[in-house]
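For this view, one protein chain was removed and the others were kept in their places.
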Amino acid sequence: MAELQTPEGNEPLHQLLTPDGSTAQDELLSLDLATVDPCALYRDLVLTRRLDSEAIALQRQGELGLWPSLLGQEAAQVGAAHVLLEQDMVFPTYREHGVAHCRGVDPISLLGLFRGTTLGGWDPYDRNFNLYTLVIGAQTLHAVGYAMGVLRDDAMGSGDVNRDTAVLAFLGDGALSEGETNEAFVWAAAQQLPVVFFCQNNQWAISAPYRTQSRIPAARRASGFGFSGIRVDGNDVFACLAATREALNKARSGGGPTLIEALTYRVNAHTTADDATRYRSAAETEDWTNRDPLARLHAYLSAEGLGDTDFFADVDARSDALAERLRAGCRALPEPDPTLPFEHTYADMPDDLRQQLREHHAFVASMERSEAPQ
Amino acid sequence: MAELQTPEGNEPLHQLLTPDGSTAQDELLSLDLATVDPCALYRDLVLTRRLDSEAIALQRQGELGLWPSLLGQEAAQVGAAHVLLEQDMVFPTYREHGVAHCRGVDPISLLGLFRGTTLGGWDPYDRNFNLYTLVIGAQTLHAVGYAMGVLRDDAMGSGDVNRDTAVLAFLGDGALSEGETNEAFVWAAAQQLPVVFFCQNNQWAISAPYRTQSRIPAARRASGFGFSGIRVDGNDVFACLAATREALNKARSGGGPTLIEALTYRVNAHTTADDATRYRSAAETEDWTNRDPLARLHAYLSAEGLGDTDFFADVDARSDALAERLRAGCRALPEPDPTLPFEHTYADMPDDLRQQLREHHAFVASMERSEAPQ
Amino acid sequence: MMLSMVKALNDGMRHALEADKRVLLIGEDIGRLGGVFRTTDGLQKDFGEDRVVDSPLGEAGIVGSAIGLAMRGYRPVCEIQFDGFVYPAVNQIITQLAKIRHRSSGAVHLPVVIRIPFGGGIGSIEHHSESPETYFAHTAGLKVVTCATPQDAYSMIRQAIASDDPTIFLEPKRRYWAKGDVTEAQDPPLDKARVVRPGNDITFIAYGPTVDTALQAADAAEAAGHSAEVIDLRSLSPLDTETVVSSVQRTGRALVVHEASLSHGVGAELAARVQHDAFYFLEAPVLRVTGYDTPYPPSKLEHDWLPNIERILSATKRSFSY
Partner (left out) sequence: MMLSMVKALNDGMRHALEADKRVLLIGEDIGRLGGVFRTTDGLQKDFGEDRVVDSPLGEAGIVGSAIGLAMRGYRPVCEIQFDGFVYPAVNQIITQLAKIRHRSSGAVHLPVVIRIPFGGGIGSIEHHSESPETYFAHTAGLKVVTCATPQDAYSMIRQAIASDDPTIFLEPKRRYWAKGDVTEAQDPPLDKARVVRPGNDITFIAYGPTVDTALQAADAAEAAGHSAEVIDLRSLSPLDTETVVSSVQRTGRALVVHEASLSHGVGAELAARVQHDAFYFLEAPVLRVTGYDTPYPPSKLEHDWLPNIERILSATKRSFSY
């Protein structure tokens, strides 16, 4: 597969499943296929994509204000998410809908942020999946701090699989340029923290191609901080799974951080508000669309006789059901109470803020009166 | 020479002058001794050290509020400064007194900042030596921006030695942990800017030993960003000079940035206000004091018969003269005019600030009246 | 000529780029894309990648490099993509950009403009609707200005670029698309407020996005029999106290309107100055209609959270109840 050409040459791109769907050997990555459920992976890839396309449709219908599509990045997200343990903590950006899905976060709750009914939408502790963070790079330091807590809780290197905990922080290629991301690398490396940085290099930061940020592969950034980085084919769900599993195990056992660069592509525009035709060629996008991560696994399943027509039919049915749920669930998302911002700014509301709330209530009530049909 | 041990092993330490003062071959660094004036280097090492010790004395006498001593780092600074061209721009931290001296900045003007008569003390454009920057890392981005200007002025890669310009940014080992420093690396690398980052790894950031920041040699940081880093013996003036000359030439010719790690040691406390006995052993300091960069060059000069007694006598005389100048000059530094902050906050003073100045004048005047002897 | 504020800013920057080759634009997505709001549309095509710079993703880098460029003789115009993303640059802005002239006793001046689309009301997500002006207005060494009309956008952006002081240039993003007449008419100085609607009974003081709201409220108040004068501050630092105070000395009543949170907002400084300079003229305390002391709410709540005509009118009523 044609790699992202960086001026300073390329990092080996580790791959376990070739674009035509056949398995490949890799000198670094190994995956015992007995330990994975390719059908479950495929199902989640399909559901993730459906979640995404349905959200786009809802945005077009005016039900959402905005949606950041993950189209093309399903394998990276589903592969990484499938090797998380319950106790692991995830710090996503705003595009990890597939990880959220695999983590068991109700997909409907992902919509509130983009519908404007909430700034969050779920309890981060319910599924150990943090709220989306919109400030590029900021979450990487939260992951570092959380990992510092894990270390202090002796929840690392104990050998107890139910206890040892890893932190998985997601970031984009553009995020590698933010100072805070690099500080996170400094801290994670110096303290050998149980954190894995999973960078989906989708080759674009809105309109900025990867070369705007760097002339070398993203995976190499880690070497400057003293920990290991690996570049995997981000459209190869097996490679993403294997690399993440290894990195998480290393982290849980006290081996320190890893940077994973999953080389993939943002097939859609940055968000539904963006117009990618202004800065990149249809040919490029076309080229990458042909490296569809789903088709790849579909081919594998068919070739291996793992997925029969019933299986694929079942997946489609689940997909339709999900779409149905999303359409209904989105419209059913509760309107936020005007009290909400006042209630959740502090643990207990200061007197002057309470006074502001009273005035606000009075005002909102008066509006409702005046808007009431005469 | 015993190197700084970092957990992840060591970078080769490039050296051209051994501790006993004999020249050494290096596989990477080369220096045609015909192109350097060892006597001038020695003179500047001595004057730099005298400047420093005199400032410490002035602080003890209460003439300065504070002084950050460079004792032990003379070779790194003098070696780097000696290969600067007039048109090159320097962005120091707060400890580059030796670079300032070699650059031709009047050493007396270095004292004002620490005496409290000014926040600056010299015109950065006079000698292309920026004011000291106290916010760790901040100056690295200024160097990057200045280099972007150099590039846009076609003052790079033209082959004209009077035109091609490089930017030399100094930083400490602790500064490598600040996000802004790493952003500077991102920008310099992506745009192949004519900037050299000269990191004096004096192994301490106040009380934080280098291992608090990183487990690998500082020079390796550059590899994570896609440019070259080199670790040189920071107490070897020849090695520092050779590495900096090469890096500056590379920058001027359009070859992009370099990170130089000059491995040295902060022999004194962080500043005169610090108490190093609280966090490091006398033995460690002792050990490094024995690797005195001046003694090394002195031995070389004597062995090579380059410095006769007259020469050393002359250097001592200049040193005494400098000390004399500093003692007198420090006390003669003009008291700042109360108007100063008001005058220099904006290009032209806004009306309300002018009003504040009027009130301030009236107040200061009334104070002088009331303090006048009755 | 009728132009949107976006087009007026674009023309103003084009004008500046043509007039002075040391002027340079730098920011995320401002080149090929023309900025997420298209404010710099077409400028990279016409002035090249060296003068309209698509930067790496780092706000500290944008402002820090602008400082270095300015030291080299350039006049950089930075774009921060949204109000909520200026904070990674705050260290460079507050400790360096604002202080270097003072630090150097005037030897170094930094003609750097930082453009920030600000304010809410566009139904966006978190960090895309904030009003950070107080942080900058409280920082000595910075000029802070904001435009309310395409005409001011066109003239003020050029004045800001021409200024030798670092200037935070706040653009009221929800007014980006409203059209207004733009001429080459003589413009008031960058640091002067303007009476945009004369009145006799009360003074509404607004800036940026709330000027239009205040004007509409003034018309509504007229109906209720109150003649409101509306002042567009334009400059938040320095503040044109004189224009404000002389108006309030006439009307005896003042009401400040801004989107930023109430406490320690720009309205506080205005109230402090007015109660001081117009002490004997005030018929009622200076009132403030602002965002509340909470983070910016989810967009479904923003209409009621933001100062709006109704809240201005009820505050007006309160003012006259004294």
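We call the chains A, B and C, going by the order they appear; numbering starts again at 1 in every chain.
We take it that contacts are C-beta pairs under 8 Å (C-beta built on N, C-alpha and C of every residue); 3 or more make two chains touch, one makes a residue touch a chain.
Treat the numbers as computed from the prediction; the structure is a model and nothing was measured.
J.: Pick out which of B:T23, B:S53 or B:S207 touches the chain that's been left out of the picture.
T.: In the complete complex, the chain left out is touched by residue B:S207.
J.: Out of A:E183, A:D233 or A:E246, which residue would touch the omitted chain in the full complex?
T.: Once the missing chain is taken into account, the touching residue is A:E183.
J.: Of the residues C:F47, C:Y74 or C:Y87, I need the one that contacts the missing chain.
T.: Of these options, the touching residue for the absent chain is C:Y87.
J.: What chain B residues would touch the chain not displayed?
T.: 65-66, 112-119, 134-136, 174-175, 177-180, 205-208, 212-213, 273-275, 278-279, 335-336, 338, 340-342, 345, 352-353, 356-357, 360, 363-364, 366-367
J.: Tell me, which residues in chain C touch the chain that this view leaves out?
T.: Touching the missing chain: residues 84, 87-88, 90-91, 94-95, 98-99, 102-103, 126-127, 134-135, 137-138, 140-141, 237, 239, 260-261, 263-269, 271-272, 275-276, 279, 282, 284-288, 292-295, 322.
J.: Could you pull out which residues of chain A are in touch with the chain that's been left out?
T.: Residues in contact with the chain left out: 89, 118-120, 123-125, 130-131, 133, 135, 138, 140-153, 179-180, 183-184, 186-187, 190, 340-341, 343-347, 350-353.
Operating definition for what follows: only the chains that are shown with their structure count from here on.
J.: Which chain has its C-alpha centroid farthest away from the centroid of chain A?
T.: B
J.: Report the inter-centroid distance (CA atoms only) between chain B and chain C in whole Å.
T.: Roughly 40 Å separates the two chain centres.
J.: Any idea how many Å lie between the Cα centroids of chain A and chain C?
T.: Using C-alpha averages as centres, the distance is 36 Å.
J.: Measuring centre to centre with CA averages, how many angstrom lie between chain A and chain B?
T.: 44
J.: Name the residues of chain B that each touch 2 or more other chains.
T.: Where chain B meets two or more other chains at a single residue, that happens at 179-180, 183, 186, 190.
J.: Could you pull out the residues of chain C that touch at least 2 other chains?
T.: Touching at least two other chains: 55-56, 58, 60-61, 88.
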